[in-house]
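A single protein chain has been removed from this complex, and every other one stays in its place.
Chain nomenclature is as follows: A, B and C, assigned in order of appearance, with residue numbering initiated at 1 for each chain independently.
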Amino acid sequence: MSSTYGQMLKIAIFGQSHAPAIGVTMDGLPAGLPVDEAALGRFLARRAPGNGAFATKRKEPDVPELLCGIADGHTCGAPITAIIRNTNQHSKDYSELRDKPRPSHADYPAQVKYGGWQDVAGGGHFSGRLTAPLCIAGGICLQVLERLGITVRAHIASVGPVQDRPFDPMGADADTPEFAALADSTFPVLDAQAEQQMRDCIEAARLDADSVGGTVECIVAGLPAGVGEPMFDGLENRIASIVFGIPAVKGLEFGSGFACAGMRGSAHNDAYTMRNDRVETLTNRHGGILGGISTGMPVVFRAAFKPTPSIGQAQQTVSLSRQENAELTIVGRHDPCIVPRAVPVVEAAAAVAVVDALLCSGVSLQPDVK
Amino acid sequence: MSSTYGQMLKIAIFGQSHAPAIGVTMDGLPAGLPVDEAALGRFLARRAPGNGAFATKRKEPDVPELLCGIADGHTCGAPITAIIRNTNQHSKDYSELRDKPRPSHADYPAQVKYGGWQDVAGGGHFSGRLTAPLCIAGGICLQVLERLGITVRAHIASVGPVQDRPFDPMGADADTPEFAALADSTFPVLDAQAEQQMRDCIEAARLDADSVGGTVECIVAGLPAGVGEPMFDGLENRIASIVFGIPAVKGLEFGSGFACAGMRGSAHNDAYTMRNDRVETLTNRHGGILGGISTGMPVVFRAAFKPTPSIGQAQQTVSLSRQENAELTIVGRHDPCIVPRAVPVVEAAAAVAVVDALLCSGVSLQPDVK
Amino acid sequence: MSSTYGQMLKIAIFGQSHAPAIGVTMDGLPAGLPVDEAALGRFLARRAPGNGAFATKRKEPDVPELLCGIADGHTCGAPITAIIRNTNQHSKDYSELRDKPRPSHADYPAQVKYGGWQDVAGGGHFSGRLTAPLCIAGGICLQVLERLGITVRAHIASVGPVQDRPFDPMGADADTPEFAALADSTFPVLDAQAEQQMRDCIEAARLDADSVGGTVECIVAGLPAGVGEPMFDGLENRIASIVFGIPAVKGLEFGSGFACAGMRGSAHNDAYTMRNDRVETLTNRHGGILGGISTGMPVVFRAAFKPTPSIGQAQQTVSLSRQENAELTIVGRHDPCIVPRAVPVVEAAAAVAVVDALLCSGVSLQPDVK
Partner (left out) sequence: MSSTYGQMLKIAIFGQSHAPAIGVTMDGLPAGLPVDEAALGRFLARRAPGNGAFATKRKEPDVPELLCGIADGHTCGAPITAIIRNTNQHSKDYSELRDKPRPSHADYPAQVKYGGWQDVAGGGHFSGRLTAPLCIAGGICLQVLERLGITVRAHIASVGPVQDRPFDPMGADADTPEFAALADSTFPVLDAQAEQQMRDCIEAARLDADSVGGTVECIVAGLPAGVGEPMFDGLENRIASIVFGIPAVKGLEFGSGFACAGMRGSAHNDAYTMRNDRVETLTNRHGGILGGISTGMPVVFRAAFKPTPSIGQAQQTVSLSRQENAELTIVGRHDPCIVPRAVPVVEAAAAVAVVDALLCSGVSLQPDVK
């Protein structure tokens, strides 16, 4: 098992849903970077359970405790570790899961891999709750990037069949109030009308004891050209490596993404032009990355999230002890749609990947002078 | 720059398109695994340039020389290195590229990253030619997997708007002659009618001095349950990490992929069932992976390839030396569609990722007894 | 900064001496391995401050809290994280250190590296206190190894000029009561007379407001042949990589060590012989490792510890703010000799290295059956 990511910035995520705590260790941030704990708390609140009508009923404060690595409000060069206590477990809810794996959850492959020793309560280490420590690491990285003029912002691009307006891939909407409002929203959408339809779609699923999937689109604006490496350490590889670590992600595309497969080169190529003494492209179908390296245009990607597999309807499964077919009805709390809460998680993942890539490219993160 | 992949099996790819040689080092295969050089040669031939009417005009033998790591037809435990000589370079074709970056190639970000020191001839280290050493490593891994009963097979899923019949995600078509024929084809498609339409589509692009994109679908059948790790070392992360290292890939999806985002959980979940005393799922929308770990069902994924950015039409770019807009017409050989040749590359990438994952999961690769 | 070690078993150590907590995350142990917390506590007690007359005056319970990764007394496959709260800090003792670096401590290079942002209190992340989390990781690994019949044992080989009897490199003394007693001792020495002389030597240093160095010898018995890799991942490299992470280690030697440099091959080579149907060597000057790989003979190594740089005498240093020479007298608690407490730390380091090497060699750690 490996819950460690990164090269120059290494993050190690730990914890199970119902263990005493979950948390993260970040090793590799330079000393002297300011960390605003209050802002970090606000960022984490966007992911926290219990936000809004549709989210899981489990309501926890989710206030991280910073154990080390920060002194005088700045990184001190030593690894940063933060933990979140699990205070609201209902372990009895999960007793049946060791025998009857929930469809499309990790229960069954985990049972095979760990020989039955895995912690099943609440999904154990596979729980979506483990995205909270990722958000701690990412939240700190977002602050680092913000000071460098690099903005990472995501929104709900779709819920079920309902689409939000996409980001302008050239970054032209970055100055709009809708764009700015995303950072404070627990249901971040550009188009207010789409938001209402999405909420309706989720509510309809909830009433059916069902769930619904969606997509998240993310933009990284302000990243200078020349960051990333060819082949296996390209920005795409690095972002993919961490984004596929978010539970429920089944697809990832950059720039024009899958649509590029249907296009011709003459229509897909992004012509270069000089603008304000700077080399830019006239369009951004390449999503800000060529050959694994940033071009200076916004990095744009979209991730597909499957519908939460936890639904209230009876489902067919097997009894592993009896080796026969069985029926399972999952009781207890669960989100009908995790996409709204996934938005800050995607931002966090992107921020960690970008900070690591900057460090690997030898870019200074401009620490404060002491 | 990092052209190294893997944890227990490390591959390091080296070379530039017009350097004396390109090649690969593989470190970590157990000793005693048979390597069939003739079969490896046949596999490489599928990727080689000059196959068929549409491929690049550059025709090279592309016979790898195995420098070390193999003795008596078996791995000997030491790193395997193989090189391919570059014998057919036309370096003069590329003189203009240092000043006028080709749209949607890596020229411009490479110029920024390497300060002009990058080898521009033939695309240098960014050239699609570097997929040849990946195919050497992957070709050896495919043989390892084959002996374990694990089959990796890919096909052209689409070219432009033309779709091939998809793989049966349950693996039911694995016994058909069309499936078997894929392994020997330089234009691997399941549906003969689709093949003709694809060829027409490519030829039309070629006549327009244009190019066209497409998708490749890959299936890994026979992989036992329990392989892979949660979070950042899941099978999806590992496959993504290497597949995004193939030039021109802009999207990747597993199982139902992006389609999952529009679905409800009740329609997307894959119910478990007992079949022949084995736990299986009734459907395979999860693509054989849950929580990063294999379920025993076939792993299915699709990668989107953008249209080759090298087109014969005049394009707008900039002159970096003059800092002004300029026009560029790329002369010389180029593929109007790289997708057919990308099929074995995707198989190779998947095979490397799966062998590494097996080794990380402690699965024996069953070497021969000496 | 990187406080992460290992390939298949990754440990990440975090914390500063006076931060809220220190701890460790271990990622990669298979599920189903029993962990005896009481035995772990006894092992940690051997390293704990306040043991015996000579140790630091700082007395802390040092009881680790296991936050995750263990369920039902066994590893559950998820990362294990344990923390130790820092409850007894005297931060005011250290105010002068930011300006006047203590000779032979890490203060000055840390000041340069971290630009003054490092946490100086108590030595920060450089404190010997950070060996406690290493002992948590190592203590768990020692239990894993014990169940495989692999014994890791160390003793004080010397303090100042006083030598203990060395281990029999063939492992012949492993059945003696003196050998067995080492595991329970906070002053682990084979020769009782040497122990008294060592204690006198330390007390004399203490009375002089001085400190004294020493060596620790460690043996790993029961390791099967064939573990480890050639070149950079040999057992020697792996052990060196972690042992030089213990503060104050300035030398490391395996088998005959530096003495080999004065010998001839005919006197140094270890002849093979059959004993009880097993290939063994008649002598063990190679220290159980050839070409980086275990031979089945005991692994034997010695580490040299410099005298604690914290002494009570006035020392010459510089004032970094004034850029002039200055005098410094370190006040507060410090060990006159850290070697006794270093013994379990060396065992812990060796155990982590060996478990990682076993996993990399594909050796099963025989988890319990559930």
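Definition applied: a contact is a pair of C-beta atoms (placed from the backbone, for glycine too) under 8 Å apart; a residue touches a chain by one contact, two chains touch by 3 or more.
Since we're looking at a predicted model, the values are computed, not measured.
The hidden chain makes contact, of the residues A:L142, A:A157 or A:C360, with A:C360.
Across the entire complex, the residue among C:A48, C:I70, C:I242 or C:V346 in touch with the chain not shown is C:I242.
From the options C:R199, C:H286 or C:R341, the residue with contact to the unseen chain in the full assembly is C:H286.
By the touch rule set out above, subunit C reaches the unshown chain at residues 1-5, 7, 13, 101, 103-106, 108-110, 112-113, 125-126, 130, 158, 160-161, 205, 208, 210-215, 225-234, 236-237, 240-242, 244-245, 247, 249-258, 260-266, 268-274, 277, 279, 281-282, 285-287, 289-296, 304-311, 313, 315-318, 320, 323-325, 360-361.
One chain is missing from the display, and on subunit B it is touched by residues 1-4, 10, 12-16, 19-23, 25, 27-28, 30-32, 65-69, 71-72, 74-81, 83, 110, 113-119, 124-125, 367-370. For subunit A, the list of residues touching the undisplayed chain reads 7-8, 30, 78, 230, 359-360, 362, 364.
Following the convention adopted for this analysis, only the chains that are shown with their structure count from here on.
Distance from the subunit B centre to the subunit C centre is 45 Å, each centre being the mean of its Cα atoms.
Between subunit A and subunit C the centroid-to-centroid distance comes to 38 Å (mean Cα coordinates, whole Å).
Subunit A and subunit B have Cα centroids lying 27 Å from one another. Residue positions of subunit C with contacts to 2 or more other chains are 30, 78.
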